[in-house]
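Omission of a single protein chain aside, the complex is shown with its protein chains in their original locations.
Let's look at chain A:
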Amino acid sequence: MMRFLLLFSRQGKLRLQKWFTPMSEREKKKIIRDMTTMVLSRQPRSCNFLHWKDLKIIYKRYASLYFCLAIENQENELLALEVIHRYVELLDKYFGNVCELDIIFNFEKAYFILDEFLMGGEIQETSKQIVNRCIESSDMLQEDDSSEWYEVELFG
């Protein structure tokens, strides 16, 4: 299973953190520090795989963001690279030419998309189209929600 997914900028600022196992705040902070130092100090043309404690760290840089995914030892590293890529594609489809600012200002949407794609440290849905459709439907539900018409419906 996957243990955590972190997104951070080239300056080390955290943009998204998803933890798939329970951890204290202190542990999370320490891991974030370790990851950012390790990944940001890598040479540009080196291998995308690292070893850290008993986990494998897969990282990839997309424009100004580093995607850092930690997987357990029996997982397939090449597939983890594909998981990261799939998530970027989903974000791209949703935001239209996604950039770091989109993720900063709409972080909760980034989380919602992630929660349709991964769950409990495993892949939830392997089809891009289905994930997109679900996000759109949830968004529409949220929109309806804010209109008075929906409230009437609920209590009517």
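Quick note on the criterion: contacts are C-beta pairs under 8 Å (C-beta built on N, C-alpha and C of every residue); 3 or more make two chains touch, one makes a residue touch a chain; residues count from 1.
Rule of thumb we're sticking to: contacts and distances are computed from a predicted model.
The complex lacks one chain in this depiction; which UniProt name from "General transcription factor IIH subunit", "UTP14A small subunit processome component", "AP-1 complex subunit gamma" or "Aminotransferase, class I/classII" does that chain carry?
Its record in UniProt gives the absent chain the protein name "AP-1 complex subunit gamma".
In the complete complex, the non-displayed chain touches which residues of chain A?
14-17, 20, 22-24, 29, 43, 45-50, 74, 76-79, 81-83, 86, 104-109, 111-112, 115, 119-120, 122-127, 129-130, 134, 137-139, 141-146, 154
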